[in-house]
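Heads up, one of the protein chains got dropped from this complex, but the rest are sitting where they should.
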Amino acid sequence: HAKESWTMTTTWPDNLALIEIDRHWVDLANKLVGDELKINFRAGGTLVPGTEVFDATQTGSIEASGDWPGYWAGRSPAFSPLATTTSLFNGVDYLNWIQQWGGFELYQEVYGKYNMVYLPYGITNNESGFMGRTPIKSLADLDGKRIRLSGRDQGRVLEELGGSQVTLAGGEIYQAIERGVIDAGEFSTPGVDYEAGFAEVAEYWTTPGWHQSASVFGVMINKDAWNALSKETQEKLKIAADATLAWSLSWSERGSTEGTIKFQEAGVQINQFSEADLARIQDITNEVIVRGACEDKMHAKVYHSMISYMEHYANWRDLTVPFNMSRTIDNLPSLKKIEACL
Amino acid sequence: MNAIAKAIDTLNDVFGRIIAPLIAIITLVVLYDIGLRFFTDRPSDWAFDITKMLFGAHFMLMAAYGLRHHVHVEVDVIKRLLSRRKQAVLDIIGYLIFFAPFMWMLISLGWSFFMRSFSRGETTYGMVSIPVYPIKGVIFVTAVLILLQGIAIFIRAIQQLREERT
Partner (left out) sequence: MNLSPEMLTLVMFAGLIVGLFMGHPLAFVLGGVAVVGALVGPGLNVMGTLINNIYGNAMDNYVLVAIPLFVLMARFLNDSGVTEKMFDAMRLLLANLRGGLALTVVIVSVLLAATTGIVGASIAVMGMIALVPMLKYGYNKGLSAGVIMASGCLGILIPPSIMLILMASYSPVSVGALFAGALVPGLILGVMYALYVLIICHIKPEYGPKVPAEERAQTSTGELVIMLFKYVLPPMALILGVLGALFTGIATATEASAIGVFIAFLLFMIFGDRKLKTCYNTLIDASKTTTMVMLVLVGATAFTGVFSRGGGMSVISDLVLAMPGGTTGALILMFFLVFILGMFLDWTGIVLLSFPIMLPIVEAMGVDMLWFVVMVAVVLQTSFLTPPFGYALFYLKGVAPPGVEIVDLYKAVIPFVALIIVACVLLAFFPWLVTGLPAILLG
């Protein structure tokens, strides 16, 4: 029978589709590791509230927990780019960066300060965008609108664009859209948003989700629990994470596709920001990223690594258009300015 | 001994009377945010977090005052039927086996909970960075205040026993 037994939970409640990523890794890991380890997985909220899993894993009250790193950005802003970017990375960029351009090591450095090892095991590409009962067809329509949006960089960009960031408890978003407390709100990807019932209350949906161009999920593991494992078992957990990473990308794209069709069938009207609008968002984002990065050294270090990757990869990527994998973009946040803040 | 119990009563009385008006401030903050959003389309970027923090601090920091004034829920169906001496015995047992372990945990774990947040300068992650550690420290402070009040009740129960004996 198993030598080690872990209790693991996640930030997601049972019915939020994102919990499938955690489950996929747990199932795979339990199959691979054999007798040395048994991971007992429990849905978010059943052991510890979702907002407290970081602290509970850090202290070893539980051995591991699935998460989205952005929730911990109050502890260090560096967690924010480890979780998502405003108008910068897409899903493949995260995959490239984590596996070949030094991303993985940065996760260890940031989480390591809190006595944890981190295995990124989920990537979802672009989020839905804004859904609500007020039509937003262009940036001009965003002026004076109240938008439920999470994140500091995201709020800063929205403010520059003339909108206002509204903070709401997750459970209140649905009703806030229905009653018009907010003009629009963002929550997750189309598949997840549809399951949460947003098609019942939203009449309009504006894409793309520039506020969260792609997202990363993973598992925090208490370092003492991790060190108690053999090298071989640790390796197997990493293999399970890599496999889940690839699986999650296409799983979530499939879910987003099906979700989008359901939104269309429900009669939700979809608007897309124009290229000119997106270019303006990019200009503002680049400024906001530099400003945020310079407020914290580790934050700057992560962004420096990410933008360096974008510049490096561009050498080959741009030659492969139209068969390229990631964003072809030259208008990036200034690497020089961020370097000055390191 | 009685002087200690009285001093604890006074401490928690004064403290509770200082904390109680926070409930009005919470109301004003929420009203301010509603008003701002309704009239200017520009909600405040701190009201949500501040409201939540004040709420958490308010009811926790009022707990010892509540114990002092016997507002906490208790079921005295059986206890009322007993002699004062037996009531004192029940109090002593209850405070030893339920209250003391719980408070000890809240104090020791509450302190490290606070320190983990304080040592990193944890803040909220909104447009404005508001320090979170003062609110996390509230658990520790609350537990100390409740423990003190529990000690006052304990002292009185012991005195009750002594008086009955003499």
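We just call them A and B in the order they show up, numbering each chain from 1.
What we mean here is this: contacts are C-beta pairs under 8 Å (C-beta built on N, C-alpha and C of every residue); 3 or more make two chains touch, one makes a residue touch a chain.
Please read all numbers here as calculations on a predicted model, not as lab measurements.
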Among the chains presented, those that the missing one touches: A, B
Given the contact definition stated above, which residue among A:T59, A:T207, A:N271 or A:S334 touches the chain not shown here? A:T59
Out of A:L32, A:L47 or A:A243, point to the residue that touches the absent chain in the complete complex. A:L47
Absent-chain interface as seen on subunit B, which is shown: 16-17, 19-24, 26-27, 30-31, 33-34, 38, 48, 51-52, 55-56, 58-60, 62-63, 65-67, 69, 71-80, 87, 90-91, 93-95, 97-102, 104-106, 109-110, 113, 135-136, 138-139
Touching residues of subunit A against the unshown chain: what are they? 7, 13-16, 42-43, 45-52, 55-56, 59-62, 168-172, 174-176, 178-181, 195-197, 200-201
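Note that only the chains that are shown with their structure count from here on.
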Centroid of subunit A to centroid of subunit B, CA atoms only: how many Å? 37
Residue set of subunit A touching subunit B in the complex reads 55, 58-59, 73-77, 80, 144-146, 151-152, 155-156, 159, 164-168, 181
How about subunit B: which of its residues touch subunit A in the complex? 37, 41-43, 45, 48-49, 112-113, 116, 120, 122-127, 129, 132
